[in-house]
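Every protein chain but one is kept in place in this view of the complex.
The block that comes next holds subunit A.
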Amino acid sequence: MSNAHTAVHGDHHPVDPSIPVEYHEEENSLRIAGFWVFLGSDLVLFSCLFATYVVMHGRVAGGPTSQQLFDVTGFTIETIALLFSSFTCGLATYEMRRGNRNAMVTWLFITVALGLVFLGFEIDEFVHNVSIGATMQRSGFLSAFFTLVGTHGCHVTMGTLWMLSVIIQLIRYGITPITARKAFIVSIYWHFLDAVWIFIFTVVYLTGKVV
C-alpha cells in the first residue's frame, strides 16, 4: 500500500493513461464515491423541502400569491446563468483531463462569475420581496418558499467559495491527483446544484405562474 502510494506520488506521468488523474490514488476513488453518497443525502434533503413547499403553496394567509410575486425576467436570467455555468464547469473537467491547467482555471473562473450573476439576481429578488412585505413569516407559502430557494442559494454561495479555494490551489500546485480530485468533486457538486435549480424553476417558479 505505502509503496503504491509513493510510486503514484513520485511519478508525474499517469500510471495508466486510460484512468483520469483525479482517480490516481485509491483514496481519491473512495472520496469521490463518498461524495456521491453525500449528493444522494442532499437530494433527499431537498425532496423534503420540495414536499413542504408543494403542500404550502396555496396557504398564502391573505398575503401575496406566487402569481403576484414571481418575476419572469428575474428567474429566467437566473436559470440561463446556472445552465451555462454547468456547461462551463463541465468544460473545466474536460480541460483538466487533457492537462490544460490554464484553460481549466479560466473555465472555473467563468463558472464562478455566472454563479455570482445567479446569486445577485436571487438576492435582489429576496430583498425586493421583503421590501414589499413578503417576508418569511408572512405566510406558510412564503416560509416554505424562502426555506427551499434559500437553502439552494446557500448551497450555491458555498459552492462559489469552495470553487474559488480550489482555483487558488490549482494555480499554486497545478493539476495533481489531489487538486484534480478536489476540482472533480466541486464540479459534480456544481452540476448537482444546477439539477436542483431545474426542479426549483419547474416546481416553484413556472408552476407558481400557472396556478
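Everything below uses one rule, namely that a contact is a pair of C-beta atoms (placed from the backbone, for glycine too) under 8 Å apart; a residue touches a chain by one contact, two chains touch by 3 or more; residues count from 1.
By our rule, contacts and distances are computed from a predicted model.
Only one of "Phosphate ABC transporter ATP-binding protein", "Pyruvate dehydrogenase E1 component subunit beta", "Paraquat-inducible protein A" or "Quinol oxidase subunit 4" fits the UniProt record of the hidden chain, and that name is "Quinol oxidase subunit 4".
When the whole complex is considered, the residue among A:66, A:79 or A:129 that touches the unshown chain is A:79. Contact between subunit A and the unshown chain involves residues 16, 18-20, 23, 29, 33, 36-37, 39-41, 43-44, 46-48, 50-52, 54-55, 72, 76, 79-80, 83-84, 86-87, 89-91, 93-94, 97-98, 184, 188, 191-192, 194-195, 198-199, 201-203, 206-207, 209-211.
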